[in-house]
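All protein chains but one are shown at their positions in the complex.
Up next, subunit A:
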Amino acid sequence: MLREIIARLKQGHRTMAYPKEPVSLPQRFRGYPEFPATVERSDARACAEACPHGAITCDNGMALDTGRCLFCPECAAGGLVSFTTDHRLAATKREHLIVRPGGEHHLARPLEPSLRSLLGRSLKFREVSAGGCNACEADTNVLSTIGWDLGRFGIQFVASPRHADGLWVTGPVTENMREALLMTWEAIPAPKIVVACGACAIGGGPFADSPETHNGVADILPVDLFIPGCPPHPATILDGLLRLIGRIEGT
């Protein structure tokens, strides 16, 4: 027992102060994208063609869809797009994931007041991995470790869908998991919400348009929170969640 106590003292108290204090992110972290407002049409087109995931369009001025983007370093190397270390990427509407230079940086918005008062100070999710590569799952799991301590915000991942207020989806939704996903969704009592965590769950990610998978959960169920990234950084996930429950407001 003594050894455990000594070990405990050595390890110290490690839960981070976030959201009171900013979270520390590595310099090379690729977060919210940035690119010039005026881009030559031909450059924008070249950039759009260079993106292997179809995240960049140039029909109405250049735009980048963070729901399709995998935040690859090659893109930044292309010269036009660069990634800031701003981890706040989550949004409550699909169209809010489209970034236009000079446009608003849309952040996730709180749930409707009626739903929020129904949930009170607790929010429970049932997670379903439907073709996820286990990276989104891993960085969701991380939030329950002592460093992040998700429980202090009243948010928890639970074993039974009957105990859940929402469905947390990772992966593009493989055809082989579609039915199990829908059954889990049905087992959650209404009212209920859906979170699409990661590029796969939002739009298929690296597996978009492949015959054995769907293009994310948004085509199948109504989504209340989109969390971009491949996988999203835990700070990105937490920012989205805390905004959803109204614990962080403003910028």
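The rule is short, and it goes like this: contacts are C-beta pairs under 8 Å (C-beta built on N, C-alpha and C of every residue); 3 or more make two chains touch, one makes a residue touch a chain; residues count from 1.
To be clear about the criterion, contacts and distances are computed from a predicted model.
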Candidate names "2-oxoisovalerate dehydrogenase subunit alpha", "Ech-hydrogenase-related complex, large subunit", "Fumarate hydratase" or "Peptide/nickel transport system permease protein"; UniProt protein name, chain not shown: "Ech-hydrogenase-related complex, large subunit"
Identified contact with the non-displayed chain, of A:Pro33, A:Gly67 or A:Pro172: A:Pro172
Residue numbers in subunit A that touch the chain omitted from display: 3-4, 7-8, 10-11, 14, 25-30, 52-53, 70-74, 77, 127-142, 145-147, 157, 159, 168, 171-172, 174-177, 180, 184, 205-207, 210-213, 230-231, 233
